[in-house]
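To keep things clear, I will list the structure first and then write my remarks on it.
All protein chains but one are shown at their positions in the complex.
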Amino acid sequence: MHRTPIRWLVLLASLALLVAACAEDDVADDEEVAADTPADELEGELEVWGWNVAAGSLDDLSEEFEEEYPGVEVDVRDIGRLDVYDRLTVGLEAGEGLPDVVQLETDRLATFINAHPDGFVDLAEYGAAELEDDFDPAMWGEVEGPGGEVYAMPWDSGPAGVFYRTDYFEEAGVDADAIETWDDFAEAGEQIRDEVGVDMLSVDMPGDDAEFRMLTQQQGSFYFDEDGDIAVTSDEAVRTMETLQDMADRDIVSNDADWDGLVSATSGGDIATVPFGVWWTGTLEEEVPDQSGDWGVFELPAFEEGGNRASNLGGSNLAVVADTDYPEAAYRFAEFTMADPENQAFGLDEWGLFPGYLPSFDEPVFSEPREYFGDEPIYETFAETVEDIPPVNYTEDFAETQEIMIDAQSDILLEGADPAERLEEAAELISNQTGRQIAE
Amino acid sequence: MSVSSDRAEPDQPGRAETSVETPEGAPPPAPPPGDAGAAGRRAILKRRVGQIAMHVLLVIGALVTLVPFLWIVIASTHPTSGIFSRPPNLLPGDFLVQNLVNLQAMTGFARVVFNSVLIAGTFTIIGVVVCSMAGYGLAKHRFRGRGVMLGTVLLTIMVPYHVLTVPLFQLMSEIGWINTYQAAILPFVANAFGIFLMRQSFLSFPDELIEAARVDGAGELRIFYRIVLPAVRPSLAALVIWLFIFQWNNFLWPLLVLTTREMYTIPVALSSLIGLSRIDYGAIMTGTAIAVIPVMIVFLFFQRQFISGLLGGSVRG
Partner (left out) sequence: MTLASSARAVAGRVVGRSGEDPKGSSPPAGRPRRRLRGRAGWFFVAPAAILFLTFFLYPIVATFVMSLQTREMGQMVFVGLDNYERLLTDPVFHTALFNTLLVLFVQVPIMLVLALLLAVLLNSALVKARGGFRVIYFLPAVTSLVAYAIVFRILLHTDAGLINQFLGTLGLAEPDWLNRTWSSRVALMASITWRWTGFNMVIMLAGLQAISNDLYEAAKVDGAGPVDRFLRITIPMMRPILLFAAVLSTIGTLQLFDEPFILTGGGPSNATLTLVYYLYQQGFQSLNFGYASAIAWFIVLLVAVLAFIQFKTIGREDPT
C-alpha cells in the first residue's frame, strides 16, 4: 500500500508528457476569401451571442436581415453578460463550442484578441476597412489591429454626462448650467446635501472604478498611455483621485455596492446626480419610472474652466469568431446591424444603445424630445460631445489592472490613503503583474 | 461489562436526550415516575428550564436564518423598483403574478424548472447508486488499488473546478455531447463528496455482521443491498439531499455545456437575466423563491429518515 502513491505519480507524470506531446494548437489556415456573394445567394446559419438589451436589438434586426438574405438563418441567444465571457473564454481555450458572432465590450476586446489572435475573423478581408470614416474614431481605434486588421465592428459607445434630479437642484437653488468644474460640482453637492438632505452622487468605492476611468479619460489619460506604459501616476490620474477623495471628504458621496446598489440609491431618491454613460437613460426609464420628469442631463464638469467636458464610459462591439463556417454571412450580419443608420437609430430609440456609426446621428431620434427628461432632446447633448471624447488604450491587461486600481481607489476613498503615494504603489504592482513599464 | 442487546430494545423509546426520537409533535417522554420528592422536582424543574432555553435559542437562530430568505419571498411580490426602495419594503406587494409572467416570457421558466428537476433527479438517482457502491467498496473491502482509488476520489475534488472546465469542455465536444442532458449529468455523477460520505458512514458498520452473512452464504451484492445499506439509511438520505442540491445549484458547468435556452437549468436561466444596464430583479427573486420548492420537497421527504435509522433494528430485521 505504501508504494502505490509513488506508482500513481509516475503514471500521472507519464500521462502528462503524453498529453503534452499530443497538444497541438489548431491554427486556422489562411483561407481564400470571396467577399462579394450576392445577397440572395449567401447561405449560412449564424449563432449570435449577446446579452440583455443588445441581444434584444439584434434579435429584432435579425428578422429584417433574414428577409434581405433569405439563405441565412440567424439565432440570437440572449446570455447574461458575464456568462457570455465565461463561455467564450472556455470555448476559445478549448477551440470548441463557439458562436459565429459575439458581442464584446470595448474594454475586454484587447484581452481576447491578444490571447487568441487567430480566434477572430479579420473583417478587413471582407471590406470592413472601408467603413472606417463612418465610425467614431475613438471606437475605431479600439477594433483596429497594428497591421490594419479589423477585429470587430464598433457598436455602441457610452458618451458621458451628468444625469441630475431637476427637482432637487431647484429645491436647493442650484443652477445646473452654472456648474462648469468639478469644484463647482462639489460645492453644489454640499448645498444640496444641506438643503435637500441627499448625497450628490453614488460611488461603489470598494467595487468599481467607473468614475476614475471616466474622469481620467476626460483629461486624455487612462490606465495606460498610447504606448501601453502605465499612466496611473500621471498628474491627471492623481488629480482624479484627489477630486474623488475631496468629494468623499465633503460627505456628499453615497457608497453603494454594485449595480443593484446604484439602482436602489437612485430609486430611493438618495442621490441627486449620476455622472455616467448615456446608457443610464435606459435604466432610468425602465427601472425608475415614477421619477419621470424629474431628471435632466448636463455635460461633465471640467477640471478647469474651459477644459474638456467629454468622456466615455462603456461600449461594445460585434466580432466574428474564426471558428465560424460562414464568415461571409457573419460579416454581412455585423455590417447590416452595425453600419446602417436606420438600424442603429432603432437600437438607440428602442434599446438605448448609443451608436458609434456617425451617419446615424442625422436620424430623427437624436433631436426628438424625451418625455422622461422633461421633453429635452438629451441624445443631442450626448451626440455633441462625441467628437471631443479622447481615445484611450485599454490593452490586454485591462482586467488585471482594473482589479489593482479598484483596490487603490478603495484605500484612497475609504481609508484616507494619500492619492499620489497609493497610485505609486499601484503602478509598481501593475508593473510587476503585467511586465509593463511605468510611464515617466 | 458487556451490554447484552436485549437490555434495551433498539425500537423501544428510550430516554437518552441525545439520541431517541418520538413521533413528530408528540410530547417528550415524561420523567420517570415514582421518585417524587424535593430532589426529583428540582431536577424536573432544571430540565424544564434547560428545555425552554434550548427552544429560545433555536427560535432565535431560526429567525436569523429565515430573515434573508423571507426577504426574497417578499421581494418576489414586488417589481424591481419596489425591491430597491428605501427603506426596504417589508410587506408583500401585488406583483407576484406579473413577475411570474415576465419570468416565463424571458426564460421559458416552466421548461427550465422541468430541466432542473430532470437533471438533478437523474443525477441523484445515478449518483446514489454509484456513490454508495463505491463508498462501500472503499470502506469494507480490501483490494489492490484501493489506496489509489481513494486518492483519486479525493483528487477530483481537490483540483478547483474552474480550471477543469476547459479540458472537460474539450472532451464533451469531442464526443459530441455539447447541449445534451448527459453532459450536464454524467461527468460529476461519481461525486467525490458523496463517495467519501458513504465510505465514512459504512466504516461504522460492524464487520462481524458482514462475515456472518457470508458464512450464511449470502452473495456480496445481497449483503450490500439487504444488510448494509438499510443500516445507513440516514446517511443515504443525507447523500440524496447533498447530490440533489449540488446539481440543483450547480452553475458554471451547466452554463458551459447547456447552450440553448430550452436546455437551461434554473441558475443558468436566472443568471441570463443579468445584463449591463437593465436587470429584472423582481423576476430573479421570484425564480429564486420558486426554485426552493422542489428542493424542500426532497428535503422534507428524506429528512424523515433521520428518525428511523437505528443501527441495531435494521440488522435484526
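Order of writing sets the labels: A and B. Residues in every chain begin at 1.
Everything below uses one rule, namely that contacts are C-beta pairs under 8 Å (C-beta built on N, C-alpha and C of every residue); 3 or more make two chains touch, one makes a residue touch a chain.
Since we're looking at a predicted model, the values are computed, not measured.
The omitted chain makes contact with just one of the residues A:Pro154, A:Gly189 or A:Gly268: A:Gly268.
Mapped onto subunit A, the footprint of the missing chain covers residues 1, 4-5, 12, 15-16, 19-20, 23, 25, 85-86, 89, 93, 111-112, 114-119, 205-207, 254-258, 260-261, 264, 268, 270, 397, 399-400, 403-404, 406-408, 410-411, 414-415, 429, 432-433.
Just so we're on the same page, only the chains that are shown with their structure count from here on.
Note for the complex: subunit B touches subunit A at residues 80-81, 83-86, 145-148, 151, 165-167, 169-170, 173-174, 178, 252, 255-256, 259-261, 268, 271-279, 281. For subunit A in complex with subunit B, the touching residues are 1, 4-5, 7-8, 51-54, 77-83, 86-87, 90-91, 93-97, 259-260, 263-265, 267-268, 270, 279-280, 282-283, 286-290, 314, 352.
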